[in-house]
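Let me begin by handing over the structure; questions about it come next.
For this depiction, one protein chain was excluded, whereas all remaining protein chains were kept in their positions.
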Amino acid sequence: MLPRMERRRPIITLTTDFGLRDHYVAAMKAAILVQIPDTQLIDITHHIPPQDVLAGSFALERAVAEFPVGTVHLAVVDPGVGTTRPLIVVEVENQLVVCPDNGLITWTWRRHSCDAYELIWRPGRASSTFHGRDIMAPAAAMLATGHDFDAIAGESTEPNLLNIALADAATGRGQVIYIDHFGNCTTNIPAGEPIAGRVSAKGRVIGPIRQTYADADSGAPLALIGSSGLVEIAARNASAAQTLGLAVGDEVLIGP
Amino acid sequence: MLPRMERRRPIITLTTDFGLRDHYVAAMKAAILVQIPDTQLIDITHHIPPQDVLAGSFALERAVAEFPVGTVHLAVVDPGVGTTRPLIVVEVENQLVVCPDNGLITWTWRRHSCDAYELIWRPGRASSTFHGRDIMAPAAAMLATGHDFDAIAGESTEPNLLNIALADAATGRGQVIYIDHFGNCTTNIPAGEPIAGRVSAKGRVIGPIRQTYADADSGAPLALIGSSGLVEIAARNASAAQTLGLAVGDEVLIGP
Partner (left out) sequence: MLPRMERRRPIITLTTDFGLRDHYVAAMKAAILVQIPDTQLIDITHHIPPQDVLAGSFALERAVAEFPVGTVHLAVVDPGVGTTRPLIVVEVENQLVVCPDNGLITWTWRRHSCDAYELIWRPGRASSTFHGRDIMAPAAAMLATGHDFDAIAGESTEPNLLNIALADAATGRGQVIYIDHFGNCTTNIPAGEPIAGRVSAKGRVIGPIRQTYADADSGAPLALIGSSGLVEIAARNASAAQTLGLAVGDEVLIGP
């Protein structure tokens, strides 16, 4: 549950694959504003590739990592809308997440200590095509205002998780898990302990971990610790993904 | 006029064809914030195709349908900027709309009970290329704060309307009026009364009205009641518009 003091003018973030062309994001915001007209609404991104649960999972974890205590995060990448797939509420870092139980919580689960509950609240009447607006947004608003938690969240549950985890730094073997619009390739290798050795990706040696983009020549690839605390493969003023032909899932090694 | 109690921290929504690349949307927001620094500003969409008044009309109606009492909606799709085309203020569902009188109010007018007035307020000095910033945004802010209505809105007026209306369910004959970025095709056929029979579009039979996307096989088209309360033609995990070659204006029939 959220600390009481944060509930006056709550922050609710939104992460979806709805895009910004249609009115769908605004419809979710309206469902929140009907309850709390002065919510601080923050878009994480609405450009998750359609139904790409892994990409959504990565963006959602970044939101959890960056936002203050008391924030409620609403994440809707939901290929199963209209089926009986469960919805969940997750407590993490004194924040809450509301999302479908389809793996979207995975990356948050891997990097933070979490507790998950089934979202049991249902409105009197919901469409069968837009649970983001009809169920998850109102539930997020109720949670943000300190509504009785037990009326919204039920039994503790083990969420469904994607088959992706933090790499074991000891083995030095990981993979690309996210590529941003600059072409920077984030891996699942954490920066927690000293990383020695040369980084290679898809059989090509990139070199040792550098400090910043400017440590490479223009256009040249380099490995560094990205702003999310993970090993990242970048290229100075260029797209590493394009330069190196990297895609999500490609193997990254750190070795002698 | 708006209920007094809603005026403290007003909600103003924005619907335009300005895109998000330039500073134009922010310029309209600034014109509002100069008057009301703590306005709750909500983007419906700024990706209406340039000068597509019908698409703008559809998005604006969705905003009116979803937002709380007291909201002011600012809609600017305005090919006639700089000419003498009138501007209007519309009262609908205890909310207000400010927009050019060029048909943008059409879909709101068809689905809700409305009263329209000419927007008579003008600033001391306005550009002739950006009435959204110079006239409509300041007028929306004044209306949102409960400024004297009669100083802003003049005579009652019959707005210009596009040649599109709700289909007569009795005849079972309608058309596609909006296609979203998933390729879902919304029609002008309302869900108000039981709909029996098979839906067909452009001569191709889709089938009876289903409950949800998951009622079709992956990639297959289906008809259902969309989240806007209208018959929609969709395809599970695919674009119905692409699969069926549908465009705005194409005929949709419900028959035996």
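A and B are the chain letters, set down in written order, and residue numbers restart from 1 in every chain.
Note that in this section contacts are C-beta pairs under 8 Å (C-beta built on N, C-alpha and C of every residue); 3 or more make two chains touch, one makes a residue touch a chain.
All values reported here derive from a predicted model rather than from experimental measurement.
Note that of B:73, B:133 or B:236, the residue touching the chain absent from this view is B:133.
When the whole complex is considered, the residue among B:22, B:150, B:168 or B:217 that touches the unshown chain is B:22.
Across A:44, A:136 or A:223, the single residue that touches the chain missing here is A:44.
Interface with the hidden chain, as seen from subunit A, comprises residues 6, 9, 11, 13, 20, 40, 42-47, 59, 62-63, 66-68, 180-182, 211-215, 224-227, 232, 234, 237. Residues 19-24, 26-27, 29-31, 33-34, 37-39, 41, 50-51, 79-83, 127-130, 133-134 of subunit B touch the missing chain (whole complex, contact as defined above).
Following the convention adopted for this analysis, only the chains that are shown with their structure count from here on.
With each centre defined as the average position of its C-alpha atoms, the distance from subunit A to subunit B rounds to 31 Å.
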